[in-house]
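A single protein chain has been omitted from the complex, and every remaining protein chain is retained in its original position.
Residue numbering begins at 1 within each chain, and the chains themselves are lettered A and B in the order written.
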Amino acid sequence: MQVRRKLIAPLLVIAIVAIAWISLGMVVTNSYYQLMLTLVPIWAVMGLSWNLLSGYTGLISFGHAAFFGLGAYTVTIALVKFDITPWLGIPLGMIVGAVAGIVIGYPTFRLRGVYFALAMLAYPMALLYVFVWLGYQEVPLPMKREEPALYMQFSDYRVYIALAVGLLVVSLLISLAVERSRFGMSLTAIKQNEPAAEAAGIDTLAWKMRAIMLSGAVAAAAGGLYAVVLLVVTPDSVFGVLTSAQALTIALVGGIGILWGPLIGAAILIPLSETLQAHLGDVIPGIQGVVYGIAIILVVLLAPEGVFWRVRDQFQRRWATRAVQATPLAPHIVTAAPAPATPRKPILALSGISKSFGGLRAVTNVSFEIGDSEIVGIIGPNGAGKTTLFNLLNGFLQADSGKVVFAGRELIGLKPNRICRLGVGRTFQVARAFPRLSVLNNVVVGAYATTTNDADAFGAASAALTQVGLFRRADAIASQLTNKELRLMELARALAGRPRLLLMDEPLAGLASQEIEDMLAVIRSLAARGMTIVIIEHTMRAMVRLAERFVVLDHGAILAIGQPSEITNNGSVIEAYLGKKWAAIRARS
Amino acid sequence: MLAVESLSVTYGGLTALYEISLVVGSGQFVSIVGPNGAGKTTLFKAISGTLRPSGGSIRFEDRDLFAIAPSQRAHLGIAHVPEGRQVFGSMTVMENLEMGAYPQTGRRDWGRNLDRIFGLFPILAERRGQAAGTLSGGEQQMLAIGRGIASSPRLLMLDEPSMGLAPVVADLIFERIVELHRDGLAILLVEQRVAEAVQSCDFGYVLETGRVVLEGTHQALLADDRIKSFYLGM
Partner (left out) sequence: MTSLGTFIEIFLQALIAGVLIGAIYGLMCVGLGIIFGVMRVINFAQGEFLMLGMYFTFYLVVGFNMLWFLGPIVGPYTGALLAGPALFAVAYVLHRFLISRVTGISVAGTEGEGHYVQLILTLGVALVLQNGGLILFGSTPQSVRTPLSARAWEIPLLYDANASLFLNKARAVAGVVSVVVAAALYWLINRSRLGKTLRAAADNASAAIYMGIDVDRAYRIAFGIGIGITAIAGGLVATYNPFQPYIGLDFVIIMYAGVVLGGMGSILGAFWGGMTIGLVQQLSTLVLPTQLQNAAIFVVFLLIVMVRPQGLFGRATERV
């Protein structure tokens, strides 16, 4: 299995890092360096937790200090007030962190971009004020003389190093499990293009909630261990902006969206800033913050996704095989069936669909039926409402009135990922690929909605690639595909969900004539296998040979429906395209 | 006046325009028509500087336009009325026109131009204090054209002025454009609606998938049967 083979390498690396680190910890005697060896893993864990939410989904959180602080205070209060050992306190803190994740995530995920980041910023700041008010200005952890080990207090510092490495290994394993499973792939799809992910059947809200729960739990664990190591907790040190900034910077500098990133980032930044703080901290207080600030600025301008990706991209560029100009493919085609004489059973029926935006009537009273395995073209002059219609069918927009019935099910009111799972696939005008992943991994995301395990998902993806004739490129890196191959890959992603109805939005735009012929052949083969295809297109010369029927929209309303030869001679259609009085003007001249 | 030679534009790996050549003579009315996706707006953007061409040249009154920053082209005497109107929605009609008069030539002729604009489009005078975003589509188009005239241009370029407008309103817009041309302004009109665009022009070009497939005087184009096949495929 493709996935399992690749797990050995990272597991090995994790093991080596852990063993090396602990060995280093065993020999170091200087207490300052011992502290450093403890802090680096803790902050790396913090960076990993940030990555789990923001690195993978692209929703930038400025407030991970909230989880960190809650974890720290849970451990502290549990010990101080209830005499509960941190061995229990840390898991308890993780639960608190996960719950906080749910409580914070549910309302905040409705926000986008900067609003999300600002809201996330507000949470730890609010918590800071609350904890100050509650009187927890500075809470030292009490020393336990009897049975210190029971309370996670050790005289030999090296145990702390081992604990920190232990937590790091657990976090790395969690991140690895997420990354290499459909969890991580779904998050990546969300980051790349959330609407497309929804349309491919991914329940975006559910995955985001899972991510923030996990992220909160891991950050809380880091906070809990931090409290144990430092033995004193203040609101500012755990809820402060610098804490959130550190989590973010470590992941950002090291590499976003990959488990090695925070490790690299922590290994670079923590020693750097702690050393500067130790040597210059008295003379230049605040040097830590300046270093972080400059690091952020440099990274954002020079290596926006972090050191790891920058270095890896450089290597890949040198070793990558150049994409060969694709010779005409041999897709799995069946010669196109002639237009059937008997009418087909309708599979999609629209009646009275209307949609307005403010005062603008985008779609007015549209009704038509599409038969099973028909190829229908939706055409019309610019701005006629064609893409709006698709968005209505897909669930991205809610119609103001009317019904859409697909294979006996009413579609109005359903979310896009639900509609996808019912068997409606969609390709978009602008194909958004995951540039660093292989073609197969790009396509497999489309299969998640209809399969339960990874083996089936990859099987469906491979079948889809075969259908479009791209199977021999399955292992190529997506950034090296030609335009036509990208289009076919986008198509394969939609096909991986095994749809019965496929909505294609301008699949031929910008392609050269031979590439258009190849696309037409693929589309015809899909229809011959029983798929119903509805296409928005402007490339009329190709469409008159492909479509069995046209639905012509103008100003949001249906102008005409019929076979190509009828439509191209229909007076009102000609007028819609060529302008009023076209025939009259010609007759006169 | 405006000479486009072998212009090519590629973006995102797609060739949008392939070696386009066209000419707008002094005081001429030139139309560019073609079906959706033919590259008409790409051409417009290349001339106005919003898109970087990959080959060829554009010269305006014998000056190489590539050497001139987009925000400087208005000061040369080229006015743009972009696709979708693009009025400053949060500003009043009057303020929009003031912005149109930003170049030196516009400020110099402000009073005269304002009279002319209100003469052509009296509704703008009525609504001069209204926020442009609250105007109807047709009124916004009139405002966009007025904004273009406010700079006292020598060449007025319009990108699909009839898009999204009711036929009656589109007719009115076309009539006014023809009037402007009769007053001596050179016009470059990009349109999807062939009839009106070809009927009034001195010379026309038909684009399809990034190339010029047909060109001629308006009589020649009207008589040609092939235009319909370019639009409808057969």
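FYI, a residue touches a chain if its C-beta (ideal position, glycine included) is under 8 Å from a C-beta of that chain, and two chains touch if they have at least 3 such contacts.
Computed from a prediction, not measured in an experiment: that's the story for all the values here.
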- From the listed residues A:M94, A:A117 or A:V233, report the one that touches the chain absent from this view. A:A117
- Full-complex contact with the absent chain, from B:E19, B:E61, B:E98 or B:D171: B:E98
- Task: With the full complex in mind, choose from A:I19, A:A206 or A:V290 the residue touching the hidden chain.
- Result: A:V290
- Message: Applying the definition given at the start, please give the residues of chain B touching the unseen chain.
- Response: 48-50, 70-75, 79-80, 82, 86-91, 95, 98-100, 102-103, 147, 151
- Residues on chain A facing the left-out chain by the touch rule are 58, 60, 62, 107-108, 110-115, 117-119, 121-123, 125-126, 129-130, 132-133, 241-242, 245, 248, 252, 284-290, 292-297, 300-301, 304
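As a working rule, only the chains that are shown with their structure count from here on.
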- Message: I'd like the Å distance between the centres of chain A and chain B, where a centre is the mean of that chain's Cα atoms.
- Response: 41
- Message: For the complex, give me every residue of chain B touching chain A.
- Response: 12-16, 35-37, 160, 163-164, 167, 171, 192-197, 199, 209, 219, 222-223, 227-228, 231-234
- Task: Spell out the residues on chain A that touch chain B in their complex, using ranges where they run on.
- Result: 381-383, 482-483, 506, 509-512, 538-544, 564-565, 567-568, 573-574, 577-582, 585-586, 589
